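Taking it in order: structure first as structure tokens, then the write-up.
The excerpt is restricted to a subset of chains, each kept in its original location.
Here the chain labels run A, B and C in written order, and each chain numbers its own residues starting at 1.
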Amino acid sequence: MRETGDAFHLAIPAKDLEEAYAFYVTGLGCQLARRYPDRLTLDFFGDQVVCHLWEQVECEPELYPRHFGVTFREHGDWERLRRLADVRGLPYFAKPFLRFEGMIEEHSSFVLCDPSNNLLEFKHYADPRMMY
Amino acid sequence: MRETGDAFHLAIPAKDLEEAYAFYVTGLGCQLARRYPDRLTLDFFGDQVVCHLWEQVECEPELYPRHFGVTFREHGDWERLRRLADVRGLPYFAKPFLRFEGMIEEHSSFVLCDPSNNLLEFKHYADPRMMY
Amino acid sequence: MRETGDAFHLAIPAKDLEEAYAFYVTGLGCQLARRYPDRLTLDFFGDQVVCHLWEQVECEPELYPRHFGVTFREHGDWERLRRLADVRGLPYFAKPFLRFEGMIEEHSSFVLCDPSNNLLEFKHYADPRMMY
């Protein structure tokens, strides 16, 4: 189990900070920690994600080898985020599905695509010991 | 503050899984959760990092726009990891330094480079409210 | 001791939301949770403060009978916020002082004034049992 006091942090490219704000804050419901001319700093589900203004982003979103997200301990948290994505019309890269069905590694997942083609996967494992 | 039960997860490319194992497990001291022919799943400071076998990695490591790491709450944790990097000879991309000195956002930082040119930044803020 | 899962919430008037943003987010370092045309919703030290756009605010700031703020458990947290107020030049209504010196109720305090004349007091008690 991770330490509550520490935070994971991730820097990603954003081709337009207004779009990033609209996706992450207004859409996903992340909190805005700080805003500079060249970046947004977000409290992303308790961790830090920084969107750096960057002209060159992926032309096509691809799941491998890079993506990021949250694995929820409680199914209800995953379910509520899925509902938020539906109600607010966030763009899916992959609709909710079940991976490795019947195996111990079975997990629910869906993948969103941000305006700069970064992919965000949100998962829930039936067995929380498989979260790593 | 983040939830202890959830986990951030990040997928990154690795051109060679043995090298990735040597860097992350033997070097950084992360725990190996699972190993498949095409990936390593790591418990990375309590979060999940997955190294996907991928031929094409960055030729030159660059800090922007992509990097990841941990922001420690306690300076001692940052200091102990810095010492580990020194004692075990992990490759620095940027040696320990102080950024934004004298400002509220002041933080200690160092950046490591994994064998596939992914960059890992480890930070500690004098004021923990600036972690986001 | 309070429950971590619950949140106190407070609604206050703001005569200008840009000014409120500048004071609370850029200045005090609170996170912006949501923004609507008529209000800002803030994560204020873990609780919720909502700034409602309101033409009529106090002409002169007065400490009684209304003010709000945070009582920190750790003196270091109070001290860091005091330093933030100094470094970033936030407007003091009352500079740091010691109240009830020598008594059990002794506490350190300072009071800031937001752009709409709402007063914010930040306290630290030598004896944490006096926090209530």
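The definition used in the following text is that a contact is a pair of C-beta atoms (placed from the backbone, for glycine too) under 8 Å apart; a residue touches a chain by one contact, two chains touch by 3 or more.
Bear in mind that the values here come from a model prediction, so they are computed numbers and not experimental data.
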Subunit number of the complete homomer, 3 shown here:
8
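Just so we're on the same page, only the chains that are shown with their structure count from here on.
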Comparing which residue numbers chain A and chain B contribute to their contact, where sharing over half means same and under half means different, the two sides are same
Determine the centre-to-centre distance between chain B and chain C, using the mean Cα coordinates as centres, and give it in whole Å.
35
Can you give the whole-Å distance between the Cα centres of chain A and chain C?
32
Quick one: report the Å distance separating chain A from chain B, using the average Cα coordinate of each chain.
19
Quick check on chain C: which residues sit in contact with 2+ other chains?
29, 31
Enumerate the contact residues on chain C facing chain B in the complex.
29, 31, 46, 80, 83-84, 87-88
Over in the complex, which chain C residues touch chain A? Could you list them?
25-26, 29, 31-35, 43
Quick check: in the complex, which residue numbers of chain B touch chain A?
1-14, 31, 33-34, 41-43, 45-48, 52, 54, 63-74, 77, 121, 123, 128, 131-132
